[in-house]
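And now, chain A:
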Amino acid sequence: MTMPDNPLLSIEGLTVSYGAVEAVRGIDLTVRRGEIVTLLGANGAGKSSTLNALVGLAPRKAKRMEFAGTDLTGLPPETIVRRGMTLVPEGRRVFSSLTVEENLMLGGAKHAARGNPAQVKADMLERFPILAERLHQKAGSLSGGEQQMLAIGRALMSSPDLLLLDEPSLGLAPQVVDRIFDLIGNLRDRGLTILLVEQNVAQSLEIADRGYVLANGRIELQGSAEALRSSPEIQDAYLGA
Partner candidate 1 sequence: MDIFLQQLLNALSLGGTYALLALGLAVVFSIIGLINFAHGELMTVTGYAVCFALIWGLPFPLAVIAGLAVAMTAAFLMERVAFRPVRGASGTTLLLTSFAVSAILRVLFQNLISARPIPVAIPASLSGVVTIGPLHLGMIQLISIIVTLAMLLGLNLFLHRTMAGRAMRAAAEDFAVLRLMGLRANSVVATAFAISGLLAGVAGVLWVAQRGSVDPLMGALPVLKAFIAAIIGGLGSLSGAVAGGFLLGFIEVILQAYLPESLLPYRDAFAILLVITVLLFRPQGLLARKTLVKL
Partner candidate 2 sequence: MKKSKLLMLSTAFVALASAPLMAEDLVIGLATAQTGGLAPYDQPNLAGLQMKIEEINAAGGIAGKFPIKTIIKDTRSDSAQTAMVAQELVDAGAQLIITPCDADPSIAAGMITQGAGIPAISFCATTPTLPLAVGDYMFSNYPADNVQAAMLAAHAIEAGYKTAYILTSPDTAYTLKLPQYFGQVFTAKGGSVLGEGTFTMGQQDFGAEVTKIAAMDPKPDVIMTSAYEPDFPAFVRQLRGAGVTTPILGSDGIDSPTTFGLGDLVEGVVFSTAGHPTAGSPLEAFNAKWTEKTGAAPDTIYIANGYDLGNIIEAAVTAADSLDPAAIREGIANLENLQGVTGPITYKGTNGMPLRSVSLVRIKAGDRDLVAQGQPDPADIPAP
């Protein structure tokens, strides 16, 4: 199933700087098809900056930045998304004054030219029955969990190959968090590749295949999920064992 020698995303020496502040200082990162890879680290370690840089929303430099065999250097976000990599941003950022349906339509906007948005939307509503019920409500009127569903659904409307998820469980009730993690597992089972940034380290490492630990914009630790789970650093810093 997986093709270890043919990574979907391959990054070397990625730096992100905002003016004089370096948020990410030259990291290497690989995501293979069908994997869930998680990026862990404290607040301000550079996790969100990394995701934003990958889709072109943060100012970035890299020695090499390849996605599905194409060079990402200098591409604007809209082009990167059209190539099949998209981001569900931190804080959900649904278009709150637009209806649920309109949010989904915009998510599928790149299909407008290809001509199958209706099918994608039907699939989506089947997967998220709650969104079908709320189709004509303003997105801003949804609960936090529902908004997160919408944000993920909206991103899936572009039929991505690689989905970047930035803190999907942030600020949600525990049962809702469980449902989000179930959903992520589900998506992987259906063939989607996922790069996940989470503060919920235990649950992330449970679902992920591999992980990276960022500190001060550098990769401090990496390995398989099991290896990380049992590493003393992770135990001490995050799992409180």
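How were these candidates chosen? In short, all candidates are chains of the complex that A comes from, given by their letters.
Here is the rule we use: contacts are C-beta pairs under 8 Å (C-beta built on N, C-alpha and C of every residue); 3 or more make two chains touch, one makes a residue touch a chain; residues count from 1.
All values reported here derive from a predicted model rather than from experimental measurement.
Peer 1: For chain A in this complex, which listed candidate touches it: 1 or 2?
Peer 2: Selected candidate, touching chain A: 1.
Peer 1: Report the residues of chain A in contact with candidate 1 in the complex, numbered from low to high.
Peer 2: 55-57, 76-78, 81-82, 86-87, 89, 93, 95-98, 102, 105-107, 109-110, 112, 154-155, 158
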